[in-house]
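Only one protein chain is missing; all other protein chains are in place.
On to chain A.
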Amino acid sequence: MKQVLIFFLFCQVSVWSQAPLDSIQNLDEVVLKSDRYLETFSDTQLTQVFNDSVLVRSASSLTQLLNNNASIYFKENGFGMVSSPSFRGTTAQQTAVIWNGININSQFNGQTDFNTINIRNFDNITVRSGGGSVLYGSGAIGGTIHLNNDLIFNAGLENSLYVGYGSFNTWDVGYNGSMSSENFSVEVGLSRTSSSNNYPYVDSEKTNLNGEFRNATFSANIGYKINDKNVLKLYSYVFDSERHFSLIFPSETPTKYQDFNTRALLEWQGFYGKFISTLRVANITEKYKYFSNIDKNTFSFGEATSYIGKYQLDYQIFKKANVQGVLDINYTNGEGSDIAENNRTISGFSLLYKQTFKKFLFEGSLRKEITTNYESPLLYSLGLQYRITPFYTVNINGSKNFRIPTYNDLFWFGSGNLDLNPETANQYELGNELEFNKFSFSVVGFYNDIENMIRWLPSGSVWKPVNTDHVISYGVEAELQVEQQFQSHILTLSGTYAYTVSENQETKKQLIYVPYNKATAILNYQYKRLSAYYQTIYVGEVFTLSDNNPKYVLDPYLLSNVGVEYALGKNFQYTFGAQVNNIFNENYQSVADRYMPGVNYNFYINLNF
């Protein structure tokens, strides 16, 4: 017991963690996090953590979770179809998705399709606003989305089963089981989502045609404490999906798209006095097939494999000052129907420093990559936190971030441009956090100057990507959380709001598909075993043409969802829920001509045993 506690403190606290310990109620249990930078190097930036209670109430796609609960805008080509984010007014390639600490954006188009991430197999999902390229690499400009699996020790056998069924024949099933002793932990996850997705369009005779989709995920994570000083962790993940792409006109030729992704990560961590040594080896594969005619077996494809090696050494200089050096190497091999087999190797070196001093906290980091592919800028991040009063904190952060050219940009037959350089972003932000017991409020102003943005332009008879655009995005992000309790009645309100200007500096026009305003809110009422909630999402007008022609805009929309949940069991461990989504039957689109569902229903059971 004592040893376990010491181990826990060692892992979680000595590594600069400012996180409160209240997440662990039972000190017998030990939780090892996969992505420690979220604890140690994200103090001066806004983070939003979604854990079980939020995940259970969300549909299984990452798009739905974040569209309903965060200020990120999603361009969704119809429900469940290709979905790309705009975070703080940036492009889809400027948001990085991080799986257990590893960047998994596609090598081909540099972005993650948020409808190819099923949330059921993750313990928590964190949204981290703002730059993070030193820590998370390419694309961490607007912000990063973290998919995390925790390894839990000393918790015995734990099972969790989720079954959901909803409108349009949508099934959503997930199982997570873990077994752990003092030194050993195994976690297995399985999930499957499928939907006919043939919803009727609001105010129309038409229905969503050829929109069916299914996906399945398998994950297995193992932790082993070799001794007091050494831990081994293995994370693995397989994702398989097929989507038919919905049609705008019934007469279009139906198409379909398949994804198959695997991820594996092995980590060895050693604790030697004032040193912590971490060695990570990972393998990531991605594969897609696009069938331009569903009735034929001909397809175009892309396939890439990456190997990542990373060594990281932490040293505690003083009681409250730590330094860390990181060496990493990333090798990728990829090919596709329009891309000849190519490989690239990127090696990098990072240096990080963090110190707390009375009411101040300072974090600073540098990264430099070496590759023959592009000219790599020196990336940095500097953050300063000042706790003015116990409940009021001010954060200042400045960073330089980038998005490297993708395989499509570099190697597309006839178009690929080997002279491309990364897009670079200089970013500054100022955050204010108010935190009381039952009330927290934060507001961040940000300014992001993004240069050398890659755009495909016609060049004679062919299109070529070039570093051309210069975009400045700036705005405000706010988050609010309030809780009120009267005897057994608990009322909580949480919300987000973002105001975003993202302007092309040549044309002085707002980027297409970036709303000036987005807000989300959820009001939850709990009385003993019963809870009921109202959720609302507001998305302001977006331009669909780059000249900001007022005739070609998507109207603003306001969505409302309601739900009830009832918990059974001694520890409320069996939850039954029902939801009505889009209760006012709002007719809305997030991409032109891609109509989204009207009123729809969902029922779910979540059993923990």
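Things to note:
The definition used in the following text is that a contact is a pair of C-beta atoms (placed from the backbone, for glycine too) under 8 Å apart; a residue touches a chain by one contact, two chains touch by 3 or more; residues count from 1.
To be clear about the criterion, contacts and distances are computed from a predicted model.
Entry comment: the absent subunit's protein name, as recorded by UniProt, is "YncE family protein", drawn from "YncE family protein", "ABC transporter permease", "ATP-binding cassette domain-containing protein" or "Carbon-phosphorus lyase complex subunit PhnI". Although one chain is not drawn, the whole complex shows that of A:415, A:560 or A:587 it is A:415 that touches it. Checked against the hidden chain, the listed residues A:86, A:107 or A:579 yield one contact partner: A:86. Residue A:109 is the one among A:109, A:207, A:440 or A:608 that touches the chain not shown. Residues of chain A in touch with the missing chain: 75, 77, 82-84, 86, 91-92, 109, 111, 113, 248-249, 251-253, 290, 292-293, 296, 298, 300, 408, 413-415, 453, 455-456, 458, 460-463, 468-469, 471, 502, 504, 506-507, 509, 511-514, 545-547, 549, 552, 591-593.
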